[in-house]
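Worksheet for the structure shown next.
Removed: one protein chain of the complex. Kept in place: all other protein chains.
The block that comes next holds chain A.
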Amino acid sequence: MGEFEVHRVRFFGLVPAGVRCMAYQHRGCRLALARTDGAVEVYNFAANYFMEKAIPGHQTRSVEALCWAAGERLFGAGLCGDITEYDLERLHPAYAVDGFGGPIWSMAANNDGTQLAIGCEDGSVKLFQVVPGGVQFEKNLDRQKGRVLCLSWHPSGTHLAAGSINFIRVLDVRSGRTAQRIMVNYHVPKSKKRECVVWSIAFLSSGTIISSDSFGRVQFWDWERGTLQDSHTVSTSAALSLAVSEEEDSIVVGTSAGATYQFQLLPVKTGGQEKRWVKTKPFQHHTHDVRAVVHTPTALISGGLDAQLVIRPLMEKVQKKSYDAVLRKFTLPHRRLVSCARKARLLLFQFSQHLELWRLGSTNKTGKDGEVLPLSRMPEHLLQLKSKGPEHIYCSCVSPCGSWIAYSTASRFHLYRVQHEGDNISIKKVPGVPKLLLPAYQLQCASDSGRLFIASDRGSVHVVQLLEPGGCKHLHTLRPPVQAGLCHHCTVPTYSCAVTALAIHPATNNLFISYSDQQVGLFEFSIPEKQYTAWSRSVQNSGLHRLWLERDSPITHIAFNPKNTSQILLHDVYMLCVLDKSLPLPDNNALLVNQSTLKQLSEPARHRQLHAFKICKKFQPLLFADLLDERCLVTVERPAADINAELPPPVQQKKFGT
């Protein structure tokens, strides 16, 4: 196979934003997630938990509540006081309706998805109707002093429970009046003279209200009588989030200390009628505040300020013991944030509001397998390019020669020309950038740095020619169905899962696709012949190895070896793989990760055991991996410890002996 010199890059200072709120859509098995920087992501649970859509954030946007309504429509509300509907096809906020109540703290949709209730800073609860094409203000319910921090509809849609500071209110939706007011700051430990903030609330169909407050208590109230049925103290810090299952027999609570607890409604005596809420399972998956939890029929999902999304399937709901029952933690985004300029040996890092250009270091020593070589020249931070405006950057790329940088935000596209003069570097904006249908979802530079391909809205691809002294010219726009000029070659047969990475081999013109569903992980499609290649068919026939199918993270980048057409480099978060198409495929009984065993075998034995998947798990967690030339690889890692060092302050946990 060969030896590679690996440039191990760990200076990409990516710190993902924390998870602020989540909303689950049962019908489509999708989870919408909003982060503290205003970004909204949609995960498809049916397709191996792949993040299929990502709406980039905004400097002034803060999303405090998300909900799905009227089927597939996603609404968000935040501290700017607007209700925003997100256009999931075009990946941007479609419109915003002012709530006129100040910052909106909470939003909830009723069971049918026809009405939205918002809780505002001034203490009012407002009702909006979801109509096709927008939301319409319906009426104002009773207003009382104190910000409404959480809202919950009764499943029948007749009453609303609103949690505030020191009290909970139950409102009658039809008349708009307060039917019940419950004070929650009784039974407070004497040492704490703070106010009791009700962080989240749930209304069950039996008339029980469950509230979680800032003293770390989960309390069960009878709303008609206004009495406390049960109270559990789960933590010394605040209990920030609460979610109820659809059958209403299990709830999950998230706390500030990073712990989540499950409560279940269990009969007091086996087979008896009387039931009680009992704290059953504690989990400590997070290190920081758990601000959002969701209870799906088979799993508990929690998202915290440590930027992790944790999905914990419940063992009793899992039908058979398979890879579905495993705990999943997602920290790094499922998108490519690094571009590599192969010839110039530059890396472009995409942050949310700026780009960084680095030159890789070099060494002039050689060594054996596994040795760390000393650097003769350190990696250099060449350029930091701040994005103009409050919007976050959606995608970026650098040309292979390193002289063009392009990036796109939701409303603007920028192209820059970079001049390298010895050790100095200067950058100039390219004027006259063509008017494109924005936003641009993907940017790709041709390997000869002559053209830039921009994939944007409504399936159109713009081809822009990059001219030498620093200009650009719009060549064509490809739109489906495509018109004459550049002929449309063929259509790849569609598959039900999302594509995570795709690349075209420069020499053979084969399209290599990786899907999010690891079940049928890889496809190779020959563009000239307009059909799947023979290799691809043999892979599908023999099936992929069991361990390959059980990978957690999607493949985000595919690269090719320009000298050897049968070698393909793939990577996901935990492994790097060089696929050699000329070698046989492994069957299920063979060892998949066999590089270390192969090294110890003799030549003939090695030939017998060699197979196509050469996997390296040395570099983890990987953000990006690429082939610079025949002997050189570059890997960009982001160790979890480095992310942890940049996180906000967590709650101190007293451990014995410290």
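Keep this in mind: a residue touches a chain if its C-beta (ideal position, glycine included) is under 8 Å from a C-beta of that chain, and two chains touch if they have at least 3 such contacts; residues count from 1.
The working rule: contacts and distances are computed from a predicted model.
This figure omits one chain of the complex; the name its UniProt record holds, of "Large ribosomal subunit protein mL38", "Glucose-6-phosphate 1-dehydrogenase", "Sorting nexin-4" or "Nucleolar protein 7", is "Nucleolar protein 7". Among the residues A:236, A:353, A:447 or A:508, only A:236 touches the chain that is left out of the figure. For the chain left out of this panel, the touching residue among A:180, A:214 or A:250 is A:214.
Of the options A:331, A:353, A:561 or A:644, the residue whose C-beta touches the omitted chain is A:644. Residues of chain A in contact with the chain left out of this view: 62, 79-81, 102-103, 105, 121, 147, 192, 194, 197, 214, 236-238, 256, 287, 289, 641, 644-653, 655, 657-658.
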